[in-house]
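Heads up, one of the protein chains got dropped from this complex, but the rest are sitting where they should.
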Amino acid sequence: MDHSSTFEKALRSALITLVLIFFLFPILWIFLMSLQTNETILRIPPSILFEPNLDNYRALITGKLQTTAGNLDIAFMRNLWNSVLLSTFSVALSLLLGVPAAYAFARFKFRLGEDIAFTLLSFRFAPPLLVLLPLSLYFKTLGLTNTYIGLIWVYQLICLPLILWIVRGYFEDISPDIEHAYRIAGNSWWKTFTRVAIPLARPGIAAAGLLAFIFAWNNFVFALILASADKQPVTVGALAFVTASGIQYGQIAAAIVLSVTPTLALALYAQRYLVEGLSMGAVKG
Amino acid sequence: MTANTANSSRHVKQSRFMRKALPYILSLPALLMCIGILIPFFTAVYYSMLRYRLNLPQMKGFIWFGNYVNFFYDPSFWNTVYISLLYAFLTVSLELMLGLAIALLLQKPTRFNNIASILLLLPLMTAPALASLMWKLMTNPNFGILSYFAGLLGFHDFRWASDPSTALFTVVLVDIWVYTPFIMILLLAGLRSLPQAPFEAAALDGVPRSFVFFRITLPMLMPYIITASLFRLLDSIQQFDIIYSMTQGGPGDKLLVFQVQAYLDFFQSTNVGRSAALMIILWAITYFLSNIFIKQWLKLRERAHGAG
Partner (left out) sequence: MTQLELKSLTKSYGAYKVFDGLNLAAEPGEIVVIFGGSGTGKTILLRLIAGVEEPTSGLIEIEGNDVADIAPEHRNIGMAFQNFALFPHLSAFENIATPLRAQNASAELVRSGVDKVAKLLKIDHVLGHAPRELSNGQKQRTALARALAAGPRILLLDDPLRNVDAKLRFEMRLELPRLLRQTGAAVLYVTQDYKEAMALADRIAVIANGKFIQTAAPEDIYLKPATLGVAQLFGDPSINTADTKVELAGKTVNVTLGGAKVPIVSSYSSYAGRLVTFGVRPEAVEINASKGAGLAANVMAVTPLNERTVLLLHSEGGWEFLASLPSSATNIPEPGAKVKASFAASGTHLFDKTTAERLHG
């Protein structure tokens, strides 16, 4: 069946290599940059020959940045911590709220359920500032500006539709007879939900949770508008750090590496579910 | 066991009300969430009809569609529309072509191809705001590796995002870097799920490959192409992270797309009314597109879960 010639195979491999270089080079280059001092970074022409050191990371982790102008305190670790906190709690809340709702939408076909599911889906594609700008004024009145609770609540905008629609698909794939059998055997509705429905939908719940975590982590605009420096996650913090640290390029690169590593690691770990998550459950990988 | 049935009448009875209410109880938090979104949404609709500047509170007043009417004569509004549409068109069309090409390259599920397709997801999983910073470092005029390469190719003093003539090119490039894998991975999943019979028949009959591609592969892949492109289009027309992190809308008004413009209107000019009206217009565009998208998306979803 395979008629492709050796030439064609070689061409294919060459093209794929080219594609890989384009998409992976930036990540690799920033990683190399993070291991260099400013002197080697500023060399012309650039070279990949240098003595790697971890000074940039050390500076970020200790929070002490030595510049020619003197010592500078940096709060980057605080941003990293905020990202962990915001993403983790957002996903946890989203699972807590979304999984039962997803179950309800999958099992009981009712009008209100469809309306909720589609409203949330439709706002997933609405411009976030549409909701965020009025919300920023409400948050001031409610005292929610620059609070973790306020941010976690807003993060539901990204996490909840994702979890709702992916997990719903998994619940729909479970035969209702299996749940009926468990109930008839003498178990309450709640027990059936927790002992049968949830374990059987677990792959979907895990996939949706991981994806939601990545999206929450990568979000930029929510915290840009609703949080000040001490509550900002890495996405906003890194930008502020660039402005504050000026020409400490090595540290900026190190900050970027620290910020993207968790999501890239999670993505590699969960790669089997990414297609399904990215398409909100419409395409199975 | 008889005892079981006997005491059933007391505490074993489930109320009809609870049974009927269960779906509603389960979806109550999601409902509250919906309301939590709809309140600011309608507030935005209301604001869009106000003359409302935070720095001039005494001017506040209801002016119906005044903000929208003003847009009509406002060149900066038309600039926003033009830049947003151009940005969306460039990114989606280029990403679609590139993504389709890569998906076709990786179609055969060999070990090497699978590893390549996983590695290609890394840009997509990088926060767009951080990706912009990475590209900012690489295009720095002093030490940026890409500036150096541009110099080698004869483009000395290539200014990337800080030059009005190349700013759009630069942000589109970053967008392509981040989002091409999205289209690629969906189309790859689509390609690999296509039934094999038509291809085998075509191969047996010695049908030319260009014919197979245009008459078999492309039409069968169309639902995936449409879904992926619309998905991307919806995101791209409201791009904020990349442009804001790269240039904050500059240089000048070169990259003032909808959301960046609305953000600046709100926080710099504190013109809440104009900002809200801009967002409502963008919402109307995305709402129209998302209705088309959701129809396509539901079809694919049914296919994915019907097979399971």
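Letters are used for the chains, namely A and B, taken in the order the chains are written, and counting of residues starts over at 1 for each.
Keep this in mind: a residue touches a chain if its C-beta (ideal position, glycine included) is under 8 Å from a C-beta of that chain, and two chains touch if they have at least 3 such contacts.
Since the structure is predicted, the reported quantities are computational estimates derived from the model, not experimental observations.
Check A:F139, A:Y182 or A:Y249 against the missing chain and you find that the one touching it is A:Y182. Remark: the omitted chain is touched by one listed residue; of A:L42, A:L72 or A:V196 this is A:V196.
Contacts to the hidden chain, counted on chain A, fall at residues 175, 177-178, 180-189, 196, 199-200.
Basically, only the chains that are shown with their structure count from here on.
Taking the mean of the C-alpha atoms as each chain's centre, chain A and chain B sit 15 Å apart. By the touch criterion given at the top, residues 22-24, 26-27, 29-31, 33-34, 36-41, 43-44, 47, 102, 105-106, 112-113, 116, 118-131, 133-138, 140, 142-143, 145, 148, 177, 180-182, 185-186, 189-190, 193, 200, 203, 224, 227, 231, 234-235, 238, 240-241, 244-245, 258-259, 262-263, 266, 272, 275-276, 279-280, 282-283, 286-287, 289-290, 293-294, 297-298, 300-301, 304-305, 307-308 of chain B touch chain A in their complex.
Residue ranges of chain A in contact with chain B, taken from their complex: 1, 3, 12, 15-16, 19-20, 22-24, 26-27, 29-30, 33, 41-46, 96-98, 100-101, 103-105, 107-108, 110, 112-113, 116-123, 125-135, 137-138, 153, 156-157, 160, 164, 169, 172-173, 189, 214, 217-221, 224-225, 234-236, 238-239, 242, 249, 252-253, 256, 259-260, 263-264, 266-268, 271, 274-276, 278-285.
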